[in-house]
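Omission of a single protein chain aside, the complex is shown with its protein chains in their original locations.
For chain A:
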Amino acid sequence: MLDREIAWRIFASEFNNTNIIHTAGGEQAPHYIITPTGARCNRLFAVGVITEVENIGHENNELWRARIADPTGAFTIYAGQYQTFSSVFFTGIKIPSFVAVVGKARIYEPGDGRIYTSIRPEELNVVDEYSRDQWILETAKSTLKRIDAVRLALNSNLHEGEIIEHLQSNNIQKELAIGISIAITQYNELEQYLSELEQVVYDAVRTVLVEKEDNVAAEPKQEEIIDSKEYVANIMEMLDTGKGAQYSDIVDAVRKVNITTKQLESIIKELMSEGRCYEPKIGVLRTVH
């Protein structure tokens, strides 16, 4: 059985300073990015505040771009037509709110020397502020652990092959040891960068200590929909890709804006009686154009 890739905890600042892609042989082999602290990362888990959402695709070829900010910077998220769940998610999401993302690490090099990192989401979910703070602490701890491990490698003056063994004998897991052996040969002025990153991590930890403003803490789920009926009609139309919209998908989409299933049902009845939608078969709804 193939092992599932670890979901690394990496701050946006470090993620966005990553510029190494590493492929472990073969076309089919998974792609990894190697971060400056040696995270050999194919998948990551991040929690932050969603600050921007935009559909930058064409009519029949959706491409969503979003930004999720942590205390050190922001992750760019790209979701295309193959991540259908993300289109529902981004349509209903309130900005700002706390969001968790699990996804694949991507690097894009346009060829002009610039490098862009992004996440292609596998999971997106609304979470609370407490989960965000938990993530900051967990990510701080694992980043500091990686910083210490890279320093251990740098101070050992060993060759690449020996470094992996040296780190493993110091209780550092193999995936990280491999990543570090690559990072220390590819990143310039790494020691300098580690010191900077360490300060960034401490600043991130300090944000957990800041007193919360009540209004931010209290509300992630409360959104005032000016007109629930129009909102539902819109969602219904948006979810209809030719065969009608699944009722369950509509339930899902409107839950994010605090329309209960009961309210939804009476709204749908209203829309039906107005002749604006119909139910071609049970569980499926279509709007009338």
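As a working rule, a residue touches a chain if its C-beta (ideal position, glycine included) is under 8 Å from a C-beta of that chain, and two chains touch if they have at least 3 such contacts; residues count from 1.
Note that contacts and distances are computed from a predicted model.
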**OP:** Choose one: "Replication factor A1", "Tryptophan synthase beta chain", "ABC transporter permease subunit" or "Formate dehydrogenase". The correct choice is the protein name in UniProt for the chain not shown.
**Re:** "Replication factor A1"
Original post:
For the full complex, which residue in A:E52, A:D133 or A:E237 touches the chain that was left out?
Top reply: A:D133
Original post:
Looking at A:R65, A:K229 or A:R255, which residue reaches the missing chain?
Top reply: A:R255
Subject >> Where the missing chain touches chain A, by residue >> reply: 1, 3-4, 6-9, 45, 47, 100-102, 122-123, 125-127, 130-131, 133-135, 137-138, 140-142, 144, 173, 202, 205-206, 208-209, 246-248, 251-252, 255, 261, 282-283
